[in-house]
Every structure is written in C-alpha cells, then in structure tokens.
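The other protein chains are all here in position, but one chain of the complex has been omitted.
We just call them A and B in the order they show up, numbering each chain from 1.
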Amino acid sequence: MEEPDPDTISGAFHARPRVRGAPTSNLSVAEAAAVRRVGLSPVGFVMGSAVMQLTSAFAGGGYGGGIGLAGGMGLGGVGFGGWLSSARSSGLYAESYPCVHGFGFGVSADHYGFNAENTALAGGLFEGYRLALARLSDEARELDAHGAIGIELSFEHMVGTSSTATFLATGTAVAHRGSAPLQAPFLTNASGQNFERLIGLGYVAAGMAMGLGVVYVQPNCLARGDLTVVGPNAQIPSAVGAARSRARQWLARSGHAMGEGVVHTEWTDSHFGRFGESWNQLALAVGTAVRRWSTELEPFAPRAVVSLRP
Amino acid sequence: MRAPADSGAAAATPSRRPDIGAALETLRSPYRPDGTGARDTFLSDLTVGELILLEEVGYAPVEIVSGAGSASWYPQFTTAGTEARMWGEAIATAIAAARSGIYSEVSQRAAHGVVAMRLELERERANLLTCTMLGTAVRATGETGQKPKHREGPFTTSLSARDFHLLTRAGYQAAGIVIGASVVGFNARSAAQSLGLARENMELEAQTNALYSAREQAMAMMEREALSLKADGVVAVELSERPVNTMLTHAVELVAIGTAVRRGPAGHKPLDPTLQLSLDDPTPEVFSSG
Partner (left out) sequence: MTNIPEQQLPADALRRLRETEEPGGGRLFTSDLTVNEFLLVEEAGFTPLGLVMGSSIYQIGLQTRRWSQSSELEKLTQAMYTARELAMARMEEEADVLSADGIVGVRLDVNYYEWGRSTAEFIAVGTAVKAKDGASWRNAEGKPFTSDLSGQDFWTLLQAGFAPLGLVLGTCVYHVAHRSFMSTMATTGRATELPNFTQALYDARERAMARMEEEAARLQANGIVGVQLVEKSHMWGSHTIEFLAIGTGVRSIRDDHVVPPPVPVITMDR
C-alpha cells in the first residue's frame, strides 16, 4: 500500500499515529460506562471539516446597486413588487415592509425594508455541514465502527472575511465487537447515556437529520429602532419565524428519508453575514432520525425520590 | 421476560431486555418509508429522558405546534378605569387567538394535547400585546392500558414532560392551561397626591384594596376557566405582576396562569418516594482561568 500523502484529507487521517488498545475519545467516565453497558466499545475520536466560500444572493446589502437574486434576476429589470410575487409563487418566503414615513422603495435604503428567503446561502451552509458529517462518517468507517455518538456541529467565520466559513463535526466512534460493520455507520447527536436510553426505549439511531432556514433581512426604519414612529415591529419576528419554519420542513424531510421520527433536536438561531444594517437570519435544527428495533421492552419504571439537600 | 425454560414453543419470545445486536441488525436493511409522506414523521424537541417519561405514561410525541395572537388598544382614555378595562380585554383577546391557533394545529395532526408549552406575553411599544404559545403535541398510545378520555377537546399544559409524567402516574389528568388577567390603574396625579405625603407610617387602604381586588379578579377569571373544563383543581399557578407606566396612568398588570387537573376515580395514587442523598460534588476545574 502506498504511503498516505499527509497533505490530503484522508492522507492526514491515515498518517495519524495509532496506538493499539488505547482509543482516544472525548467521552466522560459516566458516558463511557453507558456506552459499554449497552454493548458497544469506544474506538476513537472522529471528526470531519470543510471550508466553504459562501455566496449570498443579497451580497453587498441594500438594493438598487446590483443585487443578484437566486436565479440571476437583477432587480433593475423587474420591479420590486414583481420580484416579490414571483419569489412567492415559487414557494419562497418574501415579504416587504414599507417605510412607515411613506418613503418609497427607491428613495432611501434606510427606510424601506424586506425579508426574503436566501436559498443560495442556505444551500452553501447545508453543503458545508453535509461535507463535514460525511468526512466524520468516513473516519468512523476506517475504524470499522458501527456508528458515532455525541456528534457536535459548529461553524465559524474565518477571521477577516465575511463569506468564508469553516464547518466542523466531531464525535466518538463506537463499535459492536464481533459483528460485521454496517454499510454506513449510524450518526447521532445523542450522548452515550441518551443513546443507551434510546435503545432501551426500542429505538436505534439511524442518522443525523438536519434542517436549515435562511432569511435575508433588510430592516425598515421601524425595525432599525427609529424612535419617531409608533407601531408594532413585525419584521424581525416574522423573519425568525419563517427561518424556523423552513428549517422544520427540511428537518422533517431529512428525517423521513432515514427513519420514523426525529428526536433530540437542537435548535440554534443566529445571524450570519452582517452587511451594514442587514443580515441573514439563520435557523438550524439538528436531530437524530430513529428507527424502531423493538416494541416489546421492559418499561423503565423510574423511581420517585426526594433528595435531602445539604 | 424470556420464554419459560420448559416451553415447547419453536420460536422464543423476543427478549424484553435491550439487545444492541438486534438493534444494529435493524439498520442493516435499508429504511423504506411507507409512502405516507414526510407529514407522518414525528418530530420531537424533547430530550430522550423526556421521551421516556411520556412513553411510560402512555403518550408519544407528534409534532411541535404553535399559535400566536395579538391585540392592541387605542390610548384614547379619559380615566384610568377605561384604559385598564381595554387593556385587560386586549390580553384576553391575544391569549384566545393564540390558543385557538394552537388547537387547530393539534387537531390537524390528530393529537390529543400539548405538553411543555411555553407561553409568552410581550408588550411592544405601549399598546400592542402579543401572545405566543409553543409546545409539543402528543397523542395517547393507550399502551399502559388506560385509554384516557378526551371528551373535552385537546388539553394544553405548560407542565414539563417530567411534571406531566408524575401527575399522570399519581392518577391525575391534565385538563388544560388556564389563564386570568386583570389590570388596575391608578390615575397618576391622584397617586402622587396621596402617596408619600402622609405624616405617619401607615397603611394606604384605597390602594391596598384596589390592588387586592385586581389580583383576586385575575385569580377568579382563571378559576372560572378551570371550572368550565370540569377540573378539580389548578396547580403550578404563577401570578406575575408587571408595573406599567403610560402617559396618564400608573398601572399594574396581573396575569395568573396555571394548569387545571382532574382527579382520577381512585384519587391520589401513592408514589412512595424514597429519600436519597447525593454524593456528587461540582465537577472540579482542571484549568481555571485567572
């Protein structure tokens, strides 16, 4: 077998010195005990990462000066109202928030606002996570593991840029000694203890389900906190709601492909890519898709206790 | 339990203890969705522990559901009393709209109720009230042998999965979240005149009675709702008071929220808790920052 080239991703993994019998892992003592109780052994700390150049359909912020919309329509050629209705008719979320003072669309970028679903950015983010998870899964397979538990996902902007981000997935690979490896290792964000409970409930983790929603927000004067007007600010809650609801939709779809349900879902709401006063509102949902392996198990029968406080 | 040793059955009854080998075998065959579509995948934001607690009392999660409502009133008041009444009505309207929104989502998913519901009442600017509700819709699986009766419509509760488990196990049934609200206003000028100018330390009877009254009204409204659900009681009542200042009025907004429960025919089923003494200490820090 040829020498692994440490400058490639898989080469770097192979070049890592391996000590027999002492797998690395980031499990706590109690977590390792839970993993062993369920019949698995930790075989190594695994991770996957990717660096992506992300494009925003609304790069540069504001409107009027060369915004490229998903699909390549320039704003100048199509009126804003026309763009709104065509976005909506293709199933995307888009909403305009006119200026409360009455300034029109073209007059002032500080007054007219809109929310629009940013599918280009969502696609880029999803691909980054997907690559990171895929590489983590490859590492687990190299170790002959049956799955990886305690998976954590994160992304960070690279310092000094607004559109380059690193995606990282980490976890602990686990194996069932004495049985053949699976076609694809199972992946779960559940800890060792929670994985043990899932098995005891009759479910087995199949894979990570993920949903993402991104809404570009250009706030109108009211949403910028202009104190000269009175009235409700619906723009920001609406953007957060739309991002979450798209994330939920994709979470269900991705879960449905792998199992009967999604459990242990973790939600994050964040801002990505500020351009002046505008930003992308991001909602990320990550959970574990599960399949039933038994419906005949003993109930847990948790015991009621009163703790003596110190 | 394992099949008895002397059973002549050809196929052993499946083991009732967790078996990782059997679990992994399930993953060897590819998953084939039964074609009913993504809508029937259950989604749950519950932790695994919460899932267990629900299943042990015979419920399974279905979906996250939510509802929102908002109401406003126009600050054209002449007396503190008028504004207070309109404000109180706005609260009731916003809550009713949020509740009916969440009920319709629950019915669409053929679920029986909502657990771990978060309720938020937010005031924006001076006169707009928004109420949002978000929770996990659950359905009764009937696996514990007791099929709960849901004649009264879906229940909503802000109880956590753990509290819901304990109540159900002790023989109670969650009937629904019940809410009462009232607003008491003190006209700013008269408040300034009467407060802080007495010569002695003394009770201020008018204000005491007004605030007392408002609090009791909020509680009474909540209790009436519970009675209409044919409940036996309301637990985990939270009475929150928020002083609010508007142009003419110093007001206090009182909201009482609780969960209405019904006792089962057998009354309280003993849980017989054991006393435990934890040997845990906080995790020691290996590297502590200076």
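Basically, a contact is a pair of C-beta atoms (placed from the backbone, for glycine too) under 8 Å apart; a residue touches a chain by one contact, two chains touch by 3 or more.
Values in this document were obtained by computation on a predicted structure and should not be read as measured data.
Peer 1: Going by the contact rule already stated, which one of B:T41, B:T132 or B:Q217 would touch the omitted chain in the full complex?
Peer 2: Checking each option in B:T41, B:T132 or B:Q217, the one touching the absent chain turns out to be B:Q217.
Peer 1: Which chain A residues would touch the chain omitted from the figure, given the whole complex?
Peer 2: Listed in rising order, the touching residues are 28, 30, 33-34, 193, 305-308.
Peer 1: In terms of residues, what is the contact footprint of the unshown chain on chain B?
Peer 2: 159, 163, 166-167, 170, 186, 188, 191-192, 195-196, 198-204, 207-209, 211-213, 215-217, 219-220, 222-224, 226-227, 231-239, 241, 243, 245, 250, 252, 258, 268, 270-280, 283
One rule holds for everything that comes next: only the chains that are shown with their structure count from here on.
Peer 1: Measuring centre to centre with CA averages, how many angstrom lie between chain A and chain B?
Peer 2: Inter-chain centre distance comes to 28 Å.
Peer 1: Show me the residue ranges of chain A that touch chain B in the complex, using the header's touch definition.
Peer 2: Contact set of chain A toward chain B: 38-40, 146, 176, 179, 182-183, 186, 190, 194, 196-201, 204, 206, 230-233, 237, 248, 251-253, 255-265, 267, 287, 291-294, 296-308.
Peer 1: Hey, which residues of chain B end up touching chain A in the complex?
Peer 2: These residues of chain B touch chain A: 13-14, 16-28, 31, 33, 37-39, 41-49, 51-53, 55-56, 61, 64, 70, 72, 124-126, 128, 130, 165-166, 271-278.
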